[in-house]
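Yeah, one chain of the complex is gone here, protein chain that is, but the others are all in their spots.
Every chain is named by a letter (A and B) in the order it is written, and numbering of its residues begins at 1.
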Amino acid sequence: MMHAVRRHGPYVLILPGFMLLAGLFVLPVGQLLATSFGDPAGSFVHYERILTQPVYLRVILRTLTLSAATAALCLILGYPLAYQLNRSKGVARGLILLCILIPFWTNLLVRSYGWIVLLNPQGVINGALREAGLVESGLPLVYNTTGVLIGMTQIMLPYMVLPLAAVMSRIDPRVMDAARSLGASPRAAFLKVYVPLTLTGALGGVLLVFMISLGFFVVPAMLGGQRDILLAQLIEFNVNQTLNWPFAGALSAVLLVSTLVLYAFGDRFLGLRRLWGAE
Amino acid sequence: MGNRRISAPSSGKAIDRRLLLKFGGASLLAVSAPSVLRAQAKEVVFASWGGSWEAAMREAWFKPFTAKTGIEVRTVQGNTYGRVQAMVESGRTDWDVVEVLPDFQWIGPKRGLLEPIDFNVVDKSQIMPGADMITEYSVPQVLFSRLVAYNKKLGAGPQSFADVFDTKKFPGKRAFYTKANGAYLEAALLADGVDPAKLYPLDIPRALKKLSTIRDDIQFYETNAQAEQMMSDGQAAIALTPDGRALNARSHGAPIDIQFGLSFLTWSAMVVPKGTTRKAEAMQLIAFCLTREAQAEIAKVYTYGPVVPKAFELLPPERANILSGGPQMQGKAVIMGEKWWGENLSGVTEQVNAWKLS
């Protein structure tokens, strides 16, 4: 008996958590996906509907473009910030870290609510612009795609900056010195040496942001407008409004497969697990 | 169900063993589940939309009901259809009365989720007739409408739905509810000259074509709070919004007027999820809410119209005038084809979403 425990010790330790996830997470997700194939009219009717009704392809396309745009914006804003974070010291570094970590640890709803307060036509930003005489009526900054992008980018930015800064901190500063001493201009040294060294981190960050954005539900629902119909909202609609679980299952399958494929790719080629802090 | 059979007069035979088992099971449940325990202290659970509406119901309906019957009304929020389904299908119904939008009057029974209403307890003779308001499984709760509210700078405002779609005559954004059954498809068809009596089944392609003519001027809203905001800050020149929200915005100083003649009348309904153990209490509560007095009380504290026409007699005329189903709307309001919506929401939503994304 003791022998068995020692030999299988690690597995025994894992067992309770494994049972919990297997029984109350993996199995239910599997069941949800299974219902999508269970229609008497044929196993694939729900998938046919997704492929033949133009609206679903459009929603999928919309989900992909919004996520891609979020990832791109995160890279554009995140790269300089990560760079600055990495070369700052003392108080400046602490301040930057606070600006990244406080939002990161703050509830999504709080931040979406904050954006509504800031961006709505009577809000803080439009008020300031009107005060300054720059605009007459409010700019449409929220309840449209602009609002979704502003909100999603802010929410996803820490996922880009933190891993990227970690990658940058591992770069030996002497590499840059060496490039300079070999006659490279600062710009060339940066572009030819520094950027390539951070490329995996940057791509990993982009992939991570893109992947998480695909499943966003709260932010588009709160900040979006008529064109911001994403997959997650359709899943919710089919469950709560029309009680069409099999179709919700089919839409879930599309979202889940896309997410898992992206994850597998990132895990294999970009060290996603390490970026996410898992390893 | 088991409890009811026990309280029925015994036929003198030995107690059915299955019954005993059920009863035993029930008492075991009572020990483990606090909600069942509480139920024995005479309680009924009402699943509501929450917020200030729930507060109004508590004052106008639940407190007097408890005072009269001794049955406490406990409210819960999150009254989604999916929840009702999950609850019923798992055999653990712990809601007794649910307020829902009328499409559920048909969606619910189709999936076997509702108990029939006991019309021996609930008096349906006083309820406004027609338009599928009463079904075997549901009764209307209150009337409300989606109506046209417009910014005061538009002068006398739109006089017809054609005006609502005329952005030259009345420039500015139109705020419509984002869901397909937010009445804008109906409005588009009426603006396009469809006879109100022949509105249903809706000609969706025709409606979308009409909507396309003002596409860039449409601003869809996701929540009613947003609609109020748009009316208050002048973001929307014309809004098709729940009457209560327009009235609320106006009384809080929003620069809007309301066109009661351009309105779509609908209602909310009360249903009882299948398998409740407190069906008798649920029916009592529903019956109470549908009395003339209760209907007048709720209409005094919240801007919904009574579904019992005689309740209007108990209201001061200035109040009656602003309510759905009241004198200002008589003969003008278009009644929403809720039964049609109950059957077509999913398909129409697909078409509308496709249009939105095109």
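The criterion applied here is as follows: a residue touches a chain if its C-beta (ideal position, glycine included) is under 8 Å from a C-beta of that chain, and two chains touch if they have at least 3 such contacts.
Rule of thumb we're sticking to: contacts and distances are computed from a predicted model.
Among the names given as "ABC transmembrane type-1 domain-containing protein", "Peptide/nickel transport system permease protein", "5'-nucleotidase" or "ATP synthase epsilon chain", UniProt records the absent chain under the name "ABC transmembrane type-1 domain-containing protein". The chain not shown here is touched by just one of B:V44, B:V73, B:M87 or B:I258, and that residue is B:M87. Among B:A56, B:V76 or B:A280, only B:V76 touches the chain left out of the display. Contacts to the hidden chain, counted on chain B, fall at residues 33, 35, 45, 47, 49-52, 76-78, 82-83, 86-87, 89-90, 92, 94-95, 222-225, 228-229, 252. Within the complete assembly, residues 9-11, 13-14, 16-18, 20-21, 24-29, 31-32, 77-78, 80-81, 83-85, 95-96, 98-103, 105-111, 113-118, 123-124, 127, 151, 154, 157-158, 186, 190, 211, 214-215, 217-218, 222, 232, 235-236, 239, 245, 248, 252, 255-256, 259-260, 263, 267, 273, 276-279 of chain A touch the chain that is not shown.
Here is the rule we go by: only the chains that are shown with their structure count from here on.
By the touch rule above, chain B contacts chain A in their complex via residues 80-83, 85, 107, 111, 178, 218-222, 226, 229, 232-235, 345-346, 349-351, 353-354, 356-358.
If you check the complex, the residues on chain A that touch chain B are 53-55, 58-59, 62, 120-122, 137-138, 143, 221-222, 224-227, 229, 234, 237-244.
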